[in-house]
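Everything on this sheet refers to the single structure shown next.
With one protein chain removed, the remaining protein chains of the complex are shown where they sit.
And now, chain A:
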Amino acid sequence: MDDVDEDVIPRSGPPVEDIDLSEEFQDFRFLGTATGNDVKIPKRGEKDFEPHATALQSNTLATSRQAMHNALSFQRVHAPKGVALATFHPDSNMAYAYNPKGSPLFARMGQVFSKGEDPLGDDGLRGQRMWFLPEEVIYLVERGTVDLRWPATEDDEDERGLPMSLQAAYAMFLGEQQGLGALIQWYDPTDTHVPTAPQSPSNDAEIRVTYDVWKPGSATFKKSDHGPPDFRIAVVDARETTAPSLQQLSSLLATLPYEPSKTDAQLYQKLKHGYKNVILAIVDQGVVSYLRISDAAFGREKLYERAGRGPGAKRGGRGGRGRGRGR
């Protein structure tokens, strides 16, 4: 859109490659084509402008709804062998599992507590007992990775509690948490590393970092030693928060370490990344928008020096942004 006259009403939508498929409610008939990173969903033009009471249209709608219904009717089952059985622990609002297996996720999620920290104390099994935070449990239950159980009672014959439903997991693990910015999609598939910072309920106006996020395959991430996260995300409720004040932003940024981008990055990237930055996840009734707030690094960069750009900088690629320089 580099050379588009500002005053011309755009007649066509954004270029196809810029469309974020999650921005619109997609037709579940295409679910079969949207797996992995390989998404082949028709970009535009599949939907109609308005209802016109034709049989074709209502049949298509019925098919779409049926496809959605079928997709959502999926049942989570666990093969008896190799099932990861987790048990809800009401007092700590966490769940634990003994030596969970069956998914590579367990290499990156959960933690074994030390003697003093384990809510069940230091019995002989403490070393095999892996604890999961509320968000982790829900994620694992939603994936169908763990078989979550209520605490066993004396009359559960096989020492396993009753199976916990997805609904029960939501009610128990999220129900009590006030100030949990929301039930957000914390498992954005590009960032399968999970929340670390156990959140402290923030009822005051202060905005805090809710999650540290590592990219999948992050070299620095180990359960024992996290290393610096790739992103920090603060969750904000769109309906209960006004635009953050400078004071709120300053105190939020003050909690972050000084982390400028690498010196060989492109100038524009470096400015955008800033000295420190945080992503605001604004949640409106289940819809999430991400905003990056950064302390722009104008003090570090010499904007008047045209030489010394990073190796990746393309001349032509930035021409369209030129009007920013004149201001």
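By definition in this document, a contact is a pair of C-beta atoms (placed from the backbone, for glycine too) under 8 Å apart; a residue touches a chain by one contact, two chains touch by 3 or more; residues count from 1.
Throughout what follows, contacts and distances are computed from a predicted model.
Peer 1: As a check of understanding, state which of "Cyclin-like protein", "tRNA-intron lyase", "Ras-related protein Rab-30" or "Vacuolar ATPase assembly protein VMA22" is the UniProt name of the chain not shown.
Peer 2: "tRNA-intron lyase"
Peer 1: Using the touch definition up top, pick the residue from A:94, A:130 or A:148 that touches the left-out chain.
Peer 2: A:148
Peer 1: Going by the contact rule already stated, which one of A:72, A:107, A:246 or A:303 would touch the omitted chain in the full complex?
Peer 2: Per the contact definition at the top, the residue touching the missing chain is A:72.
Peer 1: Using the touch rule from the top, list residues of chain A that touch the missing partner.
Peer 2: Touch set of chain A with respect to the missing chain: 7-10, 13, 21-28, 31-32, 34-39, 41, 47-51, 57-58, 60-62, 64-66, 68-80, 82-83, 85, 90, 102-105, 139, 141-145, 147-148, 150-151, 153, 155, 162-168, 170-172, 174-178, 180, 182-185, 187-189, 238-239, 282, 284-289.
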